[in-house]
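Sharing a structure here in structure tokens format.
Every protein chain but one is kept in place in this view of the complex.
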Amino acid sequence: MSPIPIDAAALLTGLRCILPEILVVATAIFVLFVDLMIPEENKRILCGISLIGVVISLFSVFLLGPARISGFSGAVVHDGLGAFFEIVILAACALTLLMATGYSEWEGTHKGEFYSLLLLSTSGMMFMAKGTDLMTVFLGLETLSIPIYVLVGFHRHRMSSIEGALKYFLLGAFASGFFLYGVALMYAATGTTKIPALAAMLLDARLAANPVFLAGVGLLLVGLAFKVSLVPFHMWTPDAYEGAPTVVTAFMSAAVKAAAFAALIRVLLLTFGGLQPVMWKVLWALSVLTMTVGNLSALLQDNVKRMLAYSSIAHAGYVLVGLVSGDFLGGQAALFYLLVYAFMNIGAFGVVILIAQKEDEGYDIRNLAGIGFKYPALGAFLTLFLVSLGGIPPTAGFVGKFYLFSAAVKNGYIWLAVLGVLNSAASIYYYLRLVVYMYMVPAEGEMPVPRPSRLAFSAALFASGAAVLLLGIFPGSALDLAARSVLSLLM
Amino acid sequence: MMEPAAYLLLSGILFGIGVVGVVARKNALIILMSVEIMLNGVNVAFIAVGSHLGDVTGSVFAFMVMTVAAAEAAVGLAILIAIYRLKETIDITELNVLKW
Partner (left out) sequence: MTGPADLIFYFVAALTVASAILVATLPNIIYSAVALLFSFAGVAGLYVFVSADFLAATQVLVYVGGILILILFAVFLSNRISTVKISNPVHFNWQAALLCLALFGVLSYTAVSTKFPVKPGLSYQPTTAEIGELLMTRYLLPFEVASVLLLAALIGAALLSRPEGEKERSADMEEPK
């Protein structure tokens, strides 16, 4: 048997293409080893090491630039879209790590496994965002999900945490089955699992009418819809979000969503040419359902964490508004919104972590009463993030929604935009309800004392707050970046 | 050698049985077993199509699916054991700290 010939140059190109992922995985393994060697009281170092790894990885993304590098026989590509989502995912991971320093001390999650699972999940997300072969996308999806199942159940002595993990796991595995069957049917119809090849074949109208292929696309969509929690595939979201350690919830809501949308955008924008006539109706319905059900359910919640969980469902619906038209403008708006959403949602969860003293009990809305004047910094931050989530100027949330809805209008989906705006208006009610509690409702009895913020934690809040304001007032460069990313995909 | 359509039909049936199991049963272990049946259905489709086309991609994909199925089973059972330690049940209807 002859040895397998190795193409060293191609291998090097491939390694360059996945450099940011390699750095993250290497950090995860390094953290595991350091964890063995340091005593219990020094575990904070692990968080620092992880953070350094993530920052270096982020740096390498900028180093690689927007140039298109394809590697590993077309299994993965570093292009504008991949780079954009890597920035979103790594930023979300860095913010989560900053908040985890304090959180881990309060809740006892200072364990090497926590950080290395977080990093492994991040690497899975990045592979998913960059995968151009559905095999890579699938493996990225699973590498993302499995650590998250564990992280949701990290507080395994708390029933709600481990139960959230079970529900997320069962529905996640179920969703993976749908995703895979979708890929299998697409493979049966075309004989390939590479996304660009599928897109090229779709130019032939016969394929777009092939029932096997259509069923495949549908099942694939269902699988991804579970991951981004679109209604009616959202039933796991509130439980998993509420049960998970709150830093993990923040991470999930921002990063998992971004990664799954990255795959969705890559598949949708490339296959849209052939599928547009059917696809826009499906996406239209999903988008409207998701926004409406998410917002209506959020209106009824008294638990802040659960309310934010439902609101995150609604936000997935807004992002989908941008994808209905499947064109450049909508794609750009969706990308920008996902970036903004990561900052404002992680920020909101961050303040909520500080105000709630204990998992499970501290998240009742009444706990917020009177906080605003007694702790002005916390009140101001939470107000800023909520105002942005509600889409009120001058915050980034407003700019994001403005571009999403105006893209819908420009493409002639007037009703979609109208429903989106109505939903957005309804959401302002429950976001402002929290603000009202903070500033206008007097505390009953003893006011809870927020946790003393750590330097790192404050840094995370400041960074998110600054991002929300800056992207709100000067959105230009981020919008340009999003535009270039979408263009790099379409070309 | 049968027609590939026969295999595709068979894989669809297996997948469907798995879905029925997940939706209709309340015991977490049975749900997990049903998911495994779904994944087996997926693999039948991949391998049958791949071998019909003379393309190994299908086999490699099925190989990856098996890897992932094993990893999922390990993590899922770890979660179940953790739950069982706390509550001595794995019937998901009896787990109602959070609303289902």
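Letters A and B mark the chains in the order given here, with residues in each chain numbered from 1 onward.
By our rule, a contact is a pair of C-beta atoms (placed from the backbone, for glycine too) under 8 Å apart; a residue touches a chain by one contact, two chains touch by 3 or more.
None of the values given here were measured: they were computed from a predicted structure.
Displayed chains that the missing chain touches over the full complex: A, B (touch as defined at the top).
Among the residues A:107, A:133 or A:242, only A:133 touches the chain that is left out of the figure. Residues of chain B that touch the chain left out of the display are 1-5, 7-21, 23-27, 29-30, 32-34, 36-37, 40, 43-44, 47-48, 50-54, 56, 59-60, 62-64, 66-75, 77-82, 84-86, 90-91.
On the side of chain A, touch with the chain left out of the figure occurs at residues 1, 4, 6, 14, 18, 25, 29, 32, 71-73, 75-76, 111, 113, 116-117, 120-121, 123-124, 127, 133, 135-136, 139-140, 142-143, 146-147, 149-150, 153-154, 156-157, 185, 188-189, 210-212, 215.
Heads up, the rule we're going with is that only the chains that are shown with their structure count from here on.
Centre-to-centre, using mean CA coordinates, chain A is 26 Å away from chain B. Within the complex, the chain B residues that touch chain A are 4, 8, 11, 15, 18-19, 22, 28, 31-32, 35, 38-39, 41-42, 45-46, 49-50, 53, 55, 57-58, 60-61, 64-65, 68, 71-72, 75-76, 78-80, 82-83, 85-87, 92, 95, 97-100. Interface residues of chain A facing chain B in the complex, by the touch rule stated above, are 135, 138-139, 142, 146, 149-150, 153, 156-157, 159-160, 162-167, 169-170, 173-174, 176-177, 180-181, 183-185, 187-188, 191-193, 212, 235, 238-239, 242-243.
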